[in-house]
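Removed from the display is one protein chain of the complex; every other protein chain stays in position.
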Amino acid sequence: MQRIKQWVTDNPDLSFAILLAITVYTFFAITEPLFFTHRTGFAIFERFAVLGLVGLALTLCIIAGEIDLSIGSNAALAAVITVRFTDDWGAINALLVALAVATSIGAIQGYFIAYLRIRAIVLTVGTLMLLRGVALFAAEEKTVMLTDFRIPDFISTKMLGYFSPASLLVIAMFVLVGLFMTYTRYGREIYAIGGARKEALASGIPLQRPMIIVFAISGFCAGLGGVIIGLRSGTAQALGLQYLLLAGTVAAFIGGVSILGGKGGVIGAAIGTLTVNFLNTGLVFNVTPAFMVQLYLGILLLVVIMFQTGSRVFDERQRRKLLLDDVDRRRSIWSDKIAEIRGQSG
Amino acid sequence: MTDATAPSGQALNIIQRITRDYSPLVIAMVSLFLIVFVAGAVLTDDFLTWFNVKTIIRDAALVGIMAIGLTFVTLSGNFFLLSMKEIAALSIICFATLMGAEWNQWGAPGADPTTYSLAMTFLVAFAATMVIATIAGALQGALVGLGGNPIVVPLGAAGLFFGIGSWWSDNLVVSYRRPHGAEWLGTGSFIGDIPNITVAFVIIAIVAELTLRYTTFGRQVYLVGANRAAGRATGHENFGMAIKCCIIASLCAAFVAVAFSGQVSSAHVNYFSSEFGSSGDMTIMVIAIVMVGGNSIMGGYGSTLRTSLAAVFISSIDNMMVLNGFNSGARVLAVGLMIVFSIVVFALVRRGSRSVE
Partner (left out) sequence: MAAQPLLRLTNISRHYGAIQALRGASFEIGRGEVMGLVGENGAGKSTMVKIIGGFDHGFTGEYFYDGEVRHFKSPTVAEQVGISIAQQELSLIPTLSVAENIFLAGDGVPVFASRGYLAKKAKPFLEEVGLGHVDPLRNTARLSVGEQHLVEVARLIAHNPQVLILDEPTAALGETDSIRILDMVNRLKEGGKSVIYVSHRMDEIFKICDRITVLRDGESQAPRAAADMDVNSLVELMLGFELGDMYPKRKPVTRSAPALKVRKLWPDGILEPISFDVYPGEILGLAGQLGSGTSEILGAIAGSTRTRGGTLNYKGKDFLPSRPKEAIEHGIAYCSEDRKYDGLFLGRPIMENLSAPALETTSNRGFLSGFIYVSATTENAVKFTVDPKRVPRFTRSCVALPIRAPPSWWRRQTFRKSPTCRTGSSVSTAGSWLANWRWKR
């Protein structure tokens, strides 16, 4: 019990994220009888697949002190490439090409962000639009569609009750990236450049390596997400998938990532995504219109912000209290010495 | 920014200053771009006509006004107000609802509307919309000024405002009949055939720039943006700045919402979302324009004049593409390319000057 308490105090944001997730899930499980079924679970994990990827990617970016605004466009481009060229090249080749393109786009962005020493938000504002244009080109302004619908069926096969090839793949990604961030030196570099950019560079960390890695992962996740959506639904629109950026960012924050960078983790990303998914799916049961979902998401985000701000304020107060307590303690220890000094200066 | 004299004390002419201050790469890139742009301008039919110039500025007006408002927020070091699109959505619903509201029809019932009644309807709706926008801006500004994160707080507020707007309008299109009191802004023109919205854009741009340059408030915006800690030490706190700048940005968003509503005599929460213009949703466009203007994202450097010029610049690129018959894919690509290009050039310039330290 004591250890749990200690862990909660050490990881307030993550604990709150877990609490939120459980709360939201329980709320819907109680109010909606159909919520607590296998099929809902499956639907949740299906949704989790794409949103989870984006949430993971954006969590990584925010940990590194940056953000990838082009993730939606990147995903849309990947979807378009996959769907458009499946008929010509076969699904496997098409999706491999899409993944390669998406990852390279990410890596190139990471390189320029490091080389030009600019904030990622500045560059990705432009690339967001640039990639949309490229996607429009690739799709030749139309909505592209698959002709062979066996593939979407395969992608959505139920496995182990809740999962499909897509969601299993995504879970594997989470595990891999999580291990990478926690147990490798390159993962720590990412935490470093986000936590304290100036100090990290002063310690000798080259900016390019972690930046390229982060944005390459982001590109890969965007690409994989686009591929999954494209193959699953059998269609792709060049201008679509823009909601992924906002949804992914909300998921990342709900998962406890700190906007200041350097803090957060893959587990938080997963939990944040799950919470958003619970909310989404639960509201679908309620036949809530899409705009209300936005409203609830906004409220959820504000709740998380208030909690994070509150815990920061609490931290500040604690620190001041510790400082003052320490001062008082030293006063009582040194009271004789103080009197002596006073007597001397007289 | 830097001295106009060489170390030896002689005054340098403009060519020498350019070669001294900017790296060869930057000069090459900018020159190449200028050649392409000028060639395009000259070779495109109807580009360099008075009518086309008016079109360019008019197309830039709406996003330009919003971008000018956002510039205040950016200059003060509070990044971007990511909720501008949603504030506009809420404002447009508020405005349209009030324009069409029964209780807001002045003059005799059933009779033809007089100038007076039109004006009153408009003024009431306009005032209420501005009030709502002010509150929205002040709330966000206060939270950010108190230490809330300037990216996340507007993000959350965005969902909130959008939801309120949707709920208020039941996600339906709200429309009101012509003639109505907003026509003069939306589609009218007082001065010759220059649309009023263009005039509004120009006036707002001028007023904004003058404010930044010559008033105490404007100076404070720059100082707090340049160094928040130093600003606090010299008596200028970010709390007040954040509130005021967010209010300005929100008012600009609301103004644009009113003007657009006046054009189409209706409103829907999604008017400013994804498909506004071919290039992307409003927030992204507005942010891009601020960036293309070379305003520093960290604050303290830039101006609304640059933003206004950037808006016109982007609009002219889009316009040139349209005149040349390119489809929307190419246009989006070109605009995106221009944005990335401008960002890269500004980054290179800043990088070059920083390495001297």
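As written, the chain order gives the labels A and B, with residue 1 at the start of each chain.
Methods note: a contact is a pair of C-beta atoms (placed from the backbone, for glycine too) under 8 Å apart; a residue touches a chain by one contact, two chains touch by 3 or more.
Given the structure is predicted, the values throughout are model-derived calculations rather than measurements.
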Legend entry - Contact with the hidden chain (one of A:L20, A:L95 or A:I205): A:I205
Legend entry - Selected residue (touches chain absent from view) among A:G52, A:G126 or A:G262: A:G262
Inset, instruction - Spell out the interface residues on chain B facing the chain that's missing from view. - result: 1-3, 7, 214-217, 219-220, 222-223, 226-227, 229-237, 300-301, 353, 356-357
Legend entry - Contact footprint on chain A, counting only the chain that is left out: 182-186, 188-189, 191-192, 194-196, 198-200, 202-206, 261-263, 320, 323-324, 327, 330-331, 334, 338
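Operating definition for what follows: only the chains that are shown with their structure count from here on.
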Legend entry - Between chain B and chain A, distance of the C-alpha-averaged centres to the nearest whole Å: 29
Inset, instruction - Enumerate the contact residues on chain A facing chain B in the complex. - result: 67, 69, 112, 116-119, 121-123, 125-134, 136-137, 139-141, 238-239, 242, 246, 249-250, 253, 259-260, 289, 291-292, 294-299, 301-302, 305, 309, 312-313
Inset, instruction - Provide the residue numbers of chain B that touch chain A in the complex, in ascending order. - result: 147-149, 151-153, 155-164, 166-167, 171, 269, 274-275, 279-281, 284, 287-288, 291, 297, 327-337, 339-344, 347-348, 351, 354
